[in-house]
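Down below is the structure, laid out as structure tokens.
One chain of protein is taken out of this complex; the other chains stay put.
So, chain A:
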Amino acid sequence: MDVNQYLDMFIDESKEHLQHMNDILLTMEKNPQDTTHLNELFRIAHTIKGMSGTMGYNHVLSLTHQMENVLDQIRNGKLAVNGKVVDLLFECLDQLENYIVNIETTQQEGDNVSAELVKNLQLLENPQSPIKITETSSNAPADYQEAADGETDLEVDEYVASMIQKASDKGYQIFRLKISLNPKCMLKSARAYIIFSTLETMAEIIHANPSIEDIEDERFDFSFVLTVVTEKPEVSLIQELSNIAEVDEIIATELTVDNIRSQDDANHAPTEIAAAVMELDKGGMAESSKGDLDAKKKAKTGKTVRVDIDRLDNLMNLVSELIIIKTRLEDAHQMSQQKSISDTTEQLERITTSLHDAVMKVRMVPIERVFNRFPRMVRDLSKDLGKEINLQLTGEETEVDRTVIDEIGDPLIHLIRNAIDHGIEEPETRIRNHKDQAGTLKLIAYPDGNSVVIEVQDDGKGIDIERVKAKALDRGLISQSQSQLMEDKEVIQFLFHPGFSTADTVSDLSGRGVGLDVVKTKIETLGGVVEVDSQPMKGTRFIIRLPLTLAIIQALLVHVGVEKYAIPLNNIREISTIQESAIRKVQGKEVVLFRQSTLPVLRLSHLLSVPEENEKQEENTVVIVNHGDRTFGLVVDELIGQQEVVIKSLGRYLSGIQGIAGATILGNGTVALIVDTNSFF
């Protein structure tokens, strides 16, 4: 189908509109009297209706159409906003989202699962005479083809009906022409124009579906229906029209006063013409089965980023500067001017830095995209659990890499669920404990240097340290004596232990362990860390720290034997030298006393089984690495220096290699591996 090239745009825009609709519905639910956003809501429903009509998604079309009707009634004060109405609108929203997801994955909207909803909306719209309304399915003029639904009636408005009456009085004939263009037709509107002008020489067009304006703007699929009044016989009309190139099929049906069954409804006179409907039926089905084939050939839609045009302009400018510099370098090379070369190199460096910055910004999207699905989730969850929750979002404008956006959603959902389910208490308990009846859940995002921080805070009961300890003892993770010495922070770390609390009743442990290991793993694969801060009775705070971008990092290059490795700079706390003689062995593990505390020492050459070359040196270069609250020293042979490196994946074939996070290509074209220090803890 011709519209496929617009599919990505359709999906993106629909998602945006639905998100907006979600926000409005949430405010509407809180304050039903506030009707200021109704117009906005109406506009959204209308836009989606228009877009889906153009794209040929008829279920979406009929659902949004009905929503529009209901919203119109609310707007005109004929219908009051109550919980039931909002719930129904939310249901519509969910259904629309489902359709969009279907379209995104399969290019098909899927089965018509919204029929029930449409009926409910109709009931809402006109509770007195539900049956009549289902019959006349729509009040608005049928701007868009509703052919594929099959059952949809073909309608003629009052004007057409009266024209038919008049024409037959005068002895003219009236035909309904369904004209199908060749799907390969490039300039559909131009073709349609030729059809119009041909027809006008021998007939008068009294009605068009879609409307003539829409047809001229190419807002139709491949066929349209015209109602014409003429003196000429049917055959000659078809004869003339089929002479036009790229017209595939013309189906003419004569309309007479007899086969227009006028209805009771005074304003509208929907006409049912069995033959026409059947023809349309066939046409619709043929089209959709063709669509099936097309869709199967195409792969599913790719990932896109919407980019501000200014950012692209900036990128373009930088690239042109780069080209200028290249020319300068060529000139300088010819004249072999030493100074000019070093000048140009300096400039080149400046531009590549800006270019990197600009490209990075192109990949950045506001975290809003993840955050704004949470109000709805929190609403549903708190309804289910009978808790009152006040969700506060801060810093939605904080920008993160597109890859992070895709991945961070699930861990956050996990943490929010945990907070609502197990953190925040029941309203009665809260009142008993002199807290606000409604719990507060805060979601905060902010940039912090080269990373982005996301916090999930609740003011619930906090983590029960003693129970976590008991559980850890139970599972044999620590001994009795160890448990007494452990600090609270260390105890909390057990929650991130794989399968820690999934073993038996989760809620026993104030639930805080449910799949937290999954959250932790996910965030670590994104190159981030997660910390917990909890105070009994006051609440819990999860702090997620993510790198601003995944593609390029600052790293420390080191020599280990003859090999070179890169250690991500954000994991490094400091670099120091330690005497070999100062290293002690405790329970087979090497430690050293460093700044008044014991520091575990690991040798990178052992961890990466680098072939030993030289004897142990008396003085060791040690890179001190941080991971959350824990620290260790990593012995390397020699430091090379700090460098910006582009992270490349080792690929699927080498996935899951212990201790290696990826690879990077050095200036001389060789490959250096990036050490995953987190995996050594």
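Note that in this section a contact is a pair of C-beta atoms (placed from the backbone, for glycine too) under 8 Å apart; a residue touches a chain by one contact, two chains touch by 3 or more; residues count from 1.
As a convention for this text, contacts and distances are computed from a predicted model.
Colleague: UniProt name of the unshown chain, from "ABC-type lipoprotein export system, ATPase component", "Purine-binding chemotaxis protein CheW", "Nucleoside ABC transporter membrane protein" or "Transport permease protein"?
Modeller: Answer from the record: the omitted chain is "Purine-binding chemotaxis protein CheW".
Colleague: Looking at A:Gln33, A:Asn243 or A:Gln658, which residue reaches the missing chain?
Modeller: A:Gln658
Colleague: I'm checking contacts with the chain that's been left out. Which of A:Glu321, A:Glu531 or A:Glu563 qualifies?
Modeller: Touching the chain that is not displayed is residue A:Glu563.
Colleague: Need a quick check: the contact residues on chain A for the chain that isn't drawn.
Modeller: 563, 607-610, 648-654, 657-660, 663, 665, 669-673
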